[in-house]
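Before we start, here is the structure in question, set down as structure tokens.
Every protein chain except one is present and positioned as in the full complex.
So that you can tell them apart, the chains are marked A and B in the order they are listed, and the count of residues begins at 1 in each.
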Amino acid sequence: MRRVPSLDGSLKGWLKELQLLKSVAAKRAVPGHGPTSVDWPLGCRDLERYLQVLLRETRAAIAQGRDIDAAVKTVGLSERTRWALFDDYNGHNVIQAFKEVEWE
Amino acid sequence: MLASYLPWLGIAASAVQEPAGYWMGAIHGPVAATLSGGTVIHTKKLAALLKMGDVMVIDVSDAPRRPDNLASGAVWLPLPHPVIPGALWIPGAGIGAINPSVDKLFRECLAQRTENDLAHRLVIYCHRNCWLSWNAAKRAISYGYRNVFWFPDGMEGWRAAGLPTATAEPLLP
Partner (left out) sequence: MGVTRTVLLALAVSTLAALGPSRVAYADDSEAQMRAHAAQDEAERAARWQQLQQAVFGKRALADGAGVIQIEAPEHALDAALVPITLTMKSATPIKGLYVVIDNNPSPVAGHFTFGPRADPRTLKLRVRVNQYTFIHAVAETVDGKLFVSRQFVKTSGGCSAPVGADNADALKDIGLMKLHLLGPFSPGKSLQAQLMIRHPNFNGMQMDQITRLFTPPRFIRTIDATYDGAPIFHLDSDISLSTDPVITFGFVPDKKGSMQLVVRDSDNAAFNHSFAVPAG
């Protein structure tokens, strides 16, 4: 099971970059860099799904008037069994998402 | 263009491989396991090495900078900085894109203390999981020093072993 990413920076920025990388992957073959057993673009799909869950549920939490400390406990839980070290980093990721989304 | 993607992605490529040049990324995080041209040393061996004497120890941890324009009467009280006893504290010597006056200070401190002996043993450290000391050790090697030890466990490793500390004031240009 892949380890959950630790989000440092803009959640929406990450999602945009993933879109870009996916569109480039469609046009070019992967050159001989990096590990041989790269699970591209599958790794990308899981990551994208997780980030989209974060974005969607953070928006919902804010719409429901939840504070950042409450959101940290509830956002992203559907992804919990799909990632290693989820409990260690998801809360941190929710904070990054929340502080960006609350300004929308 | 390439550099602008990495901050967005917020992740570092191949975090434990030695970079070719100085580490330019986020300071806190997993560090390299090796230092080309130097020796990685851990707490027990370091304590033994220091007992032999004739070793220069340099701490390159960051120092909190008092910001300009604090309110008059604002309380500015950085914690006293613990160092390995006898160490010099030269903040900024481990920054990838080093400030030229700090570079000069670092070079001169080393030259003075070692009496220009490029074989003199140097030990350089900061914190666990912090790139500053790796960069500073690499820099010392670039100045020509041949016996540079990098202590990646840092003050945390030193204190976890119950070893004594002293406090030091930062050396600034």
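Going forward, a residue touches a chain if its C-beta (ideal position, glycine included) is under 8 Å from a C-beta of that chain, and two chains touch if they have at least 3 such contacts.
Treat the numbers as computed from the prediction; the structure is a model and nothing was measured.
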Checklist entry - When the complex is taken as a whole, what residues of chain A touch the one chain not shown? => result 2-3, 5-6, 8-10, 13, 17, 21, 24-25, 28, 30-31, 33-35, 38-40, 43-44, 47, 65, 67-69, 72, 88-89, 91-92, 94-96, 99, 102-103
Next on the checklist: Across the whole complex, list the residues on chain B that are touched by the chain not included here.
Outcome noted: 1-16, 24, 26-30, 62, 64-71, 74-79, 82, 95-97, 127-129, 154-160
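In this text, only the chains that are shown with their structure count from here on.
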Checklist entry - From the C-alpha centre of chain A to that of chain B, how far is it in Å? => result 34
